Structure formats: structure tokens, C-alpha cells
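Below is one structure, written out as C-alpha cells; comments come after it.
A single protein chain has been removed from this complex, and every other one stays in its place.
Labels run A and B following the written order; every chain starts at residue 1.
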Amino acid sequence: MWFHSIGLLLRGVRVTFDLFLLQLFTGVALGAIYVLVALGLSLIFGLLTIVNFAHSQFFMLGAYVGAFIMGFVGNFWLALVGVPIVVGLIGMVCERFLIRPLYGRGIDYPLLLTFGLGLIILEIVRMLAGTAGIPFGTPPSLSGAVDLGVFFFPKYRLFLIGITAVILVGLWLFLERTSYGLIIRAGARDQEIVQILGIDVSKVWLVVFGVGIALAGLAGLLAAPIRGVFPEMGVPVLVEAFVVTVVGGMGSLFGAVVAGLLVGITVSFTSFYFPQMATLSMFLLMALVLIFRPRGLFGRAGLLD
Amino acid sequence: MTTYRFDKKSGRLTRRDFMGAGIGAAAAIAAGPVYLRHARAQDGPIKIGFPAPLSGPYSSEAQDQVRCAQIAVDLFNEAGGLDGRMAELLVRDSKLDPGEAATRTLELIESDGVHFLCGGLSASVQLSINQVASQRGVIYNSISQSDSINEASDFTKYTFHEAMNPTMTAGSVGRYVFPNHGKRVAFLTADYAYGHEMVRGFKRAGEEFDIEVVAEVSHPLGQADFSTFFPRIQAAGPDVLICSNFGRDQLNTIKQANDFGIKQQMQIAYPVLLFTQRVAGGAQAFEGIIGGTNYYWRLEEDHESAKRLNDAYRERHDGGVPSDYGAYGYAGIYGLLEGAKQAGSTDADGVIAAMETMRYDAYKGEQNFRKCDHQAVQSVLVIQSKPEAEIEGEYDLFNVVHTDNGGEEMLRSCEELGHET
Partner (left out) sequence: MSSKAERNALDVDRTGEQRQVRMPALIDLIARHRVLAAIVFLMVLPWATPYEALAINILIFGLYAIGFNLIFGYAGMLSFGHAAFFGLGAYGCGIPIAKFGFPWFVALPLGVAVAGLAAAIIGWLAIRARGIYFAMVTLALSQIVYYVVFQWVSLTGGEDGLRGVAVNSIDIFGLRLNMLDPMTKYYAILVIVAVALWLFSRILNSPFGGVLEAIRENEKRAAACGYDIKGTRWLAFLLSGLFSGLAGALYAMHLSVVPIETLHYFNSAIVVMMALLGGMGTFFGPFLGALVYLLLEDIITVITVHWQLFVGALFVFLILFFPRGIWGSLLHWMKQ
């Protein structure tokens, strides 16, 4: 199989400029989902030093909650508002009762606890909504393709790129321009000092976990028209998101964005030239980055050593 | 020992069955393995082991297989069994994992003493059950698509294959699609045996029509996002796009092809168009898609045997109809029990001899097992998903656009498969 692809490359698939651009755009749209999932993962990790193995199941939960809201009100935009709130709240309940007792007990225990939590969420969704998956169409106003001058591009994917940018700006404003964001940033740098200043850190962590999970839920909803809604839809996402966070450097939000796009574009171009290597390319990239930069591209030293 | 007994209405275990099974299990454990390892009895009930992926992504297909398999057992028993010997179905969860399936098959053979095995919903699980069963001389009727199971390296005299195989399925779909929809063909293929075997089948059928392959793209199994593959396919400008993938991958390629406007540019065809995935994906996404299938419930309009299966299913499951993969469960059990009936015993060699020669009408007209590889020679339906406006009733999903009436010429020859002739 590989030889075939190499042959194709040698013979030269005629890569015109517009085809190149199209593949690049597709990669960015793919990366947008990675970015959203990895951001939440990285946020939770950076502040709480929790490796959230249930993240992918919250992603899936987001799609299901979205489908549920759509079933009731039939409006995609309302779901877009409702999903992060509902899923974020569920996340906060989990933090309060399951994860909080584990703070200060190293990374292994929360990791394994969230692994178990993920299985529980998955099975509960299977029990409530069935195993077969449920239909989730592209919102009518966003379906079809749009002419970008040089090529046609699916409207929904364009929207995906746009909304991810909006969410990123929103998150950046929240962290940089609000007093809550200030506390979070301070807490990430030095928890003890923040505590000494009389700030209830546990509340901050609750909010951070909620925001991270809300991002995962939102990503799930946004991915639903593309990937379909079924109980196992989160499974590949977890690995993809880990690759992204690790490549970017765990705990680095900037790293998550850069690495998300990088991985998306890498996968897009390998699937063009070496389709069989599409998934493997992600892991090769991660292995390479880690061998040369053991903390990822933008990882901070000292974290979890 | 711990036998699943399915509640006929819901297809679930009832509480009482479970308690019974639990007490039975406790007694069996107490009695120890000496009790468990009795030899396969030549009297008493005919036990058929049925490993199915009850949990996991294909559980809805698996549940339907179990429902249909139970119907086959019920109908056999109602008709008096094998001179009064009743049949019994022992269901185990294979979890869609070949290792778990092998372990469960060992349990069924060594502890439960099953006479026959049937089931399997993925090629890997099926090949794994086949290995374990044939090493121990237990007849296995496999019901998942695979070319490998026909080949000499995996085939033993205990191996039977009731399901269609990729060569015949892809062949029938290809012979319909190429003359009707064009000869410039692109392949989007799941990168595993199922996908590659299907593509081989399409190309084989394509020789006759002089098709031109303009693009061949493989995608990893379980790919969630296919968007990165479409630009290349669009650039090649094919008349027909053939997607050789299954289950979730099938659903996702269809949804995303819609986004890229692929459907307006070319005809999309699948080797196997699944009933359950069409239900999950909705009419709009699937409209106009062509694919092959072993069974569609409307076969009852032409075949008495299909009507018998449908009626039994409707009566037990709130007026529903059996799905394509569900019907395999019925046909697989039917074939085994018919073989036992004709042989007059459950003795493996006798049943093999009977199955090799019998002609049977399980659910869609006459079939038989080819002698060299025990492949069920059968008809293949080519179906097209209906547009929403033309649908009448809940289960009216497809139009049957062509029926290939089946014959050995649709299969690879025995020499090709490596069998001695």
C-alpha cells in the first residue's frame, strides 16, 4: 500500500495552487476541533494538574445534549448557547464530588479516576440514548458549499473556523481582561500566594474545570454535523487531543492552539499524499517533538517533573 | 451453564432468567470443572453457541442478530425439532474483540459442550472463532463478510460461510453501477481487509466494463473526519465514487460527502448499504445512495420464506422487521439445524455431509453451500436509498433496483482460493 502512495508522489499528483489551498483550509477546519478539545484539556491540566481522561466523553455528551436541545426547540443557535452551560455544569458537579478529594495526590489517581468516569458517562449515554447513534443534520443555513473564488468549500467548515476564532478571542478576553481571569492566571503561576491572599482557590478550580468541560461539550456539538452523534464518537478524539496538548506543551493554551492547527494541517497533507499514514503521522509528529523537546513546543519547565 | 434466555418482547434478559442463570452458575462453579467438561452429548438438547458483540458500537446489529437467531430456534422447535430433540441458543458477548470471542468460544465448547457455533459481526472476530472451533472439530457457520474465510489457509471442513463475501457483493453492485452510472471510478477505502477485498471485487467486476480507476484513496479504520480526502477525489472528476467501508465510517462518509457537494457531482455506491445505519443517518443524507445487501424485508412479496421470518419477527417485536445483518443470524442457525435434520443427528461429519449437499430456502429463495469452500451461493440485492418524499411507512427505506440471482460464477473459483480440486 505504501509503495503505491510513494509511486503516486513520484509520478506527481498535479498539485495545483487551488488544490493546495483547499487541502490547507480543510486542515485548518480539522484543526479547529482539535484546538477546542485540547484547549479545555490544557486549561484543566495547566491549573489543576489533572489529566482528564473523561474529556472525550464530555465531548460526546456535548453532542448528545445538543441533539436533545435541537429535538426540543429545533434551533442550532440555541443549542450552541445551551450545550456549554449544561455540560459545564455537569463537569462542575463531577469536579466537586469526584475530583476535589484527589487534589494533591499526584497525577496517577485523577487520571485513573477520570478514566473510570469516562466509562460511566459512555455507558449511561448508551443506556439512555441507545447504541445506534442519532441523526444530526447540518443546520440548513450552514449546509452546502460556498464559492471562495478559487474553490468551493463547505459552508459549515468555514463557520467552524470562524466560531473557533470567536471562542478563542472570548477565552483570551476572559483570562486577560476580567478579574476572574487574573486570579486564574495568578493561580496557575503560584497557588500558594493566591491562597495567602485570601482567595478561595477551590472555587477558582471549580470554575476552571467547568470552563474546560464546557469547551469540550461545545466542540462535541460543533463536530456533531460532521462526525455524527454516537456513543463512541469521543474515543478517537481523546487520543487526538492528547497528541495536540502534548505537542503544544501541557498546560500551555497558546501551545494548544498552535499544535491543534499544526496537527490538523499535518493530517490533512499526509492524507493527501500518504492516505494510509494519516493517523500515524500524528503520532510520528508527537514522538519527534517529544524526543527533541521533552516538554512539548511551549511546555513550561518544572511542571510535573 | 449460564445461558442467556432472551425475553421475547424486548430482546433483553428477564430478571427471572438471570436469577436462574445465576443459580445455575453457582451450582456449576460448586460442582467444578469436572461437571462442566462433559462431552458433547448425542442426545438432549441441540446446543448452538452464538457469540455476538452485544456491547460496543455494533450492539444494535448484534441484538437484532440474536433476535433473529432465536426465531430460527423457536421455529425449529415448534416444528418438532430433530425427532423431538429441541434446539437451544447460547448467546455470549464477544465485545467485538477477537480475543474475547476466542475465550468465549472456548467456554462454549469446553464448558457448555455446544454442538454448533454461529455468529460473528466482524471479519476478525469471525476468523478467530473459526480458528478455535475448527481446531476442536465444532462446525461453525459464519455470518460476517469476509473473503479470507473462503481461502484455503483459514478454511477447514468445519467452516461454513452463510454470509455473502466481498467478491460476490462488490461484484453485483459493480455490475449494476458501472453500466448505469459511468466508467470513471474513484475508490475511497477503509484500510483493512474488508475494504481491500471489496475493492478487489469491484475491479474484478469492472474488467468486463473497461472501467477507468481515476483515484484510489485509503482511510484509516474508524476515521472520524473524511474531509481531507475529498479534495483529491473531486480533483479526479469520477462518475462513480465507491466507498468500501462499514458502520460508522459509512455513516460519516455519507454525511461529509453531502457537505462537499459530492453527491451532485457523482454517484456514490457502497458494497454493503446497512439498514441500521440508514435508520441512524436519516433519509436526507442517504438519498440516492446505492449499495448491496443480503436481505430487505420487502423480499416477502416474492418469497414465502421471507414472509415466514418477517411474520415471526413482527409478532415478537412489536411489528418491526428484521434488518439485513439480523437476517444473517436467522439464516445461519437455519442452515445448521436444517443440516442436523437432514443428517438425523448432531454428529459433525454427518452434518457436514448433509450441509454440503442440501439445497435450502432459509429466507430469500434457494441456496446451497459450495463444496470446496462451504460458501453459501445466494442472491445479492442492489438497493437504492429512497428520497424522503417517496417513503411510505417506518420501514420503507430502499428501492430494490436490481437482483443478482446468484450462481457460482459470482465467486472466485476453487483453484483461485487454493483448494485442491
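What we mean here is this: a residue touches a chain if its C-beta (ideal position, glycine included) is under 8 Å from a C-beta of that chain, and two chains touch if they have at least 3 such contacts.
This is a predicted model, so every value here is computed, not measured.
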* What chains on display are touched by the one that is not shown? -> A, B
* To do: Identify the residue among B:S148, B:N165 or B:S323 that touches the chain left out of the display.
  => B:S148
* Any idea which of B:L127, B:A224 or B:A327 touches the chain not displayed? -> B:L127
* Considering the whole complex rather than only what is displayed, give the residues of chain A touching the chain that is not shown. => 1-2, 45, 51, 98, 101-102, 105, 107-109, 111-113, 115-120, 122-124, 126-127, 239, 242-243, 246, 250, 276, 279-280, 283-284, 286-287, 290-291, 294-296, 299, 304-305
* Touching the missing chain, which residues of chain B? -> 1-2, 4, 13, 18, 21-22, 25, 28-29, 32-33, 36-37, 54-55, 59, 93, 95, 97-99, 102-103, 106-107, 110-111, 123-124, 127-128, 130-132, 135-136, 146, 148, 153-154, 191-194, 221
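The working rule: only the chains that are shown with their structure count from here on.
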* **Intercentroid distance (Cα basis), chain B paired with chain A, Å** => 36
* Residues of chain B that touch chain A when the two form their complex -> 56-57, 59-60, 191, 216-220, 222-225, 227-232, 235, 248, 251-252, 255-256, 258-261, 276, 279-282, 284-285
* Asked: Hey, which residues of chain A end up touching chain B in the complex?
  -> 1, 4, 13-14, 19, 22-23, 26-27, 29-30, 33, 126, 130-135, 137-138, 143-145, 151-152, 154, 156-157, 223, 225-228, 230-233, 235-237, 267-268, 271-272, 275-276, 278-279
